[in-house]
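These notes are about the structure you will find just below.
Omission of a single protein chain aside, the complex is shown with its protein chains in their original locations.
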Amino acid sequence: MKHRNVVTAVASCVLAACLAGAVLTVTQLDRFRYDTAFSDSLYIPSPQVVKRLSLGYGGLLADIYWTRVVQYFGGLHHEKSMSYTLLDPLLQITTTLDPKLTVAYEFGATFLAQKPPEGAGDPDAAIRLVRKGIQANPNQWRLYYNLGYILYIEKKDYKEAARVFEEGSHVPNAHPWLKIMAAIMAQHGGEIGVSRFLWEHIYQSAEDKSIKDNALNHLVALQVDEQVDYLNALIREYHQNTGKVPASWFEMISAGYMEKVPVDPTGKPYQLMSAGRVEVRDPDSLPFITKGLPAGAAPEIAPGVLQ
Amino acid sequence: MITRISYIASNTFREAVRDRVLYNLIFFALLMAASSILVGQISIGIERQISINLGLTAISLFGLAIAIFIGIGLVSKEIEKRTLYTLLSRPVRRWEFIVGKFAGLSLTLLVNTALMAVGVFASLFYIAHRFTGADVYVLVAIYFIVLQFLIVTAVTLLFSSFSTPILSAVLALAMFVIGTFAEDLRAFAAMAQGVERYLALAAAYVLPNFASMNVITPVAHGEAIAGRLVALNTLYALLYVGAALAAAVVIFEHRDLK
Partner (left out) sequence: MAAIEILGLQKTYSYGFWRKRHRVALHPFQLSIEAGEIFGYLGPNGAGKTTTLRLLMGIIFPTSGGARILGRDMQDPRVKAQIGFLPEHPYFYDYLSAAELLEYYAQLSGLPARDRKRRVEAMLQRVGLAEGGHLQLRKFSKGMLQRVGIAQAILHDPKVIFLDEPMSGLDPIGRREVRDLIQSLKEEGKTILFSTHILADAEDICDRVGVLHMGELRGVGSISELTAGTGGRVEVHWQGLSAMAAVAALGIECRPVGDTVRCVLPEKQLDAVLDSIRRSHAHLISVSPVRITLEDYFMQQLGPRPAVVESAP
């Protein structure tokens, strides 16, 4: 009786200790492996090979690669990395394994195209990916939408974007929205209202949280750009009327040009710099803005998209 | 105590040998020889890669099969055939039996793998006509495969101590597959919410982690393996094997062996 209990007690302690130790070691391993964990993908000769090796379990493997895409991008994005070399290979493998994984195409459309640190900065890779998606899923109107969006935002090819939207509008059950976009794209391409329309739609229809958040950031940026334009206009008027540049918002408030200190959509007040420049307080929290940046900072989206 | 364990271990090894387990080496040798010759003729610039990929994958799969097929019977066969009864009437403790069986199968796998490693290196030498510095990392990759074997053996033994052979085989195989994707499982779990998150995380951490031990592809490309990874993997394998064996001991200690 006694011997058995001693053995049980000792073994239970060993079990608990070893298990705890193993879990701790795993956390160490994860931390150590983070840098190398994804590099295996570089060695895969082609996505087709992976598909062949997957022995019919392509769907599951695609899901696994999709998680890796999210992990990979999320981790680097968090560190404001400027380089996302493995994003395209990982997405290509994912979509070869499961050509119907729509969210992968949408993710690529957004994050392959945008400039670093918000994306890989490779719109051509994004276009390739989405075109591949359209080929495999000709009835997914959202993919036409994604393609049109890349052409519009990143390539500024309004004609081609309009053509893609038009093509997409013919897909059965296409959102009527596509036809509208095709129409206004041709006439008003480049106007801020069109961009806002585009991002609002993405924000409403996207299911993936990171795509949704990204769209929200774009909408906020558009709002900031508008507000800065407006504030600049007010400052010009003040200058015209008083012959000098205002030194602070309070001057303009007491002169009756505004009622309170202007704040940006994140709630932080705009700064009025010397020489009448308007700047946002925290540029890092507002990606994609083109106005209100500190002097010398380049906007993330090339100017000319919005006047 | 140690001597009894070593006697049980060597008897288990003897059983594997007499059950002609080591004959699998013949197939392996044929495989390596055929592929070396074929690859030597084609000469497409990646002979070394193919040789390493093929050799190490074969070692992994053959060894896995042995670990599971013998592992599932380690305990259940002795109970079913009642050979265990005459053992327990002797001064052998139940826990010594478990540890001895594990040691015996591990020894079998070690010998099997060592012989296969010779085959892989022979193949590499045949292709390149010399050994390069990077070849030592092939040895590291094989070492990691052996660590995986130890974990699979311990887990299979754990299942064998309370479950039927077929169920043990299925569970052990499932654990191996899941363990290979353990890092992805942890990523899945981290993205979940609420109660499911904690359950998924618990499962993801308790299931064996083989992802960090699969270095076949980088080694085939001549990459070096960091010493820290070797240390961490070794530590993990020791701890996990310890946990699995301890669990097996606890279960076995209280079981009516009828």
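Chains: A and B, in written order; residue numbering restarts at 1 for each.
The rule is short, and it goes like this: a contact is a pair of C-beta atoms (placed from the backbone, for glycine too) under 8 Å apart; a residue touches a chain by one contact, two chains touch by 3 or more.
Keep in mind that what you see is a predicted model, and the values were worked out from it rather than measured.
J.: Please pick, from B:L88, B:V136, B:A174 or B:A190, the residue that touches the omitted chain in the full complex.
T.: Spelled out, the listed residue whose C-beta touches the missing chain is B:L88.
J.: For the chain left off this view, which of B:A114, B:A174 or B:L257 is in contact with it?
T.: B:L257
J.: Touching the hidden chain in the full complex, which residues of chain A are there? Just list them.
T.: Output for chain A: 1-4.
J.: Identify the residues of chain B touching the omitted chain, counting contacts across the whole complex.
T.: Listed in rising order, the touching residues are 3-4, 7-8, 11, 14-15, 18-19, 81-93, 254, 256-258.
As a convention for this text, only the chains that are shown with their structure count from here on.
J.: Quick one: report the Å distance separating chain A from chain B, using the average Cα coordinate of each chain.
T.: Taking the mean C-alpha position of each chain, the two centres sit 43 Å apart.
J.: Would you tell me which residues of chain B are touching chain A in their complex?
T.: 93-95, 181-184, 186-188, 191, 205-206, 209, 211-212, 217-218, 220-221, 226, 228-229, 232-233, 235-236, 239-240, 242-243, 246-247, 249-250, 253-254
J.: Looking at the complex, which residues from chain A come into contact with chain B?
T.: Against chain B, the touching part of chain A is residues 3-4, 7-8, 11-12, 14-15, 17-19, 21-23, 25-26, 28-30, 32-33, 36-37, 39-40, 43, 64, 67-68, 70-71.
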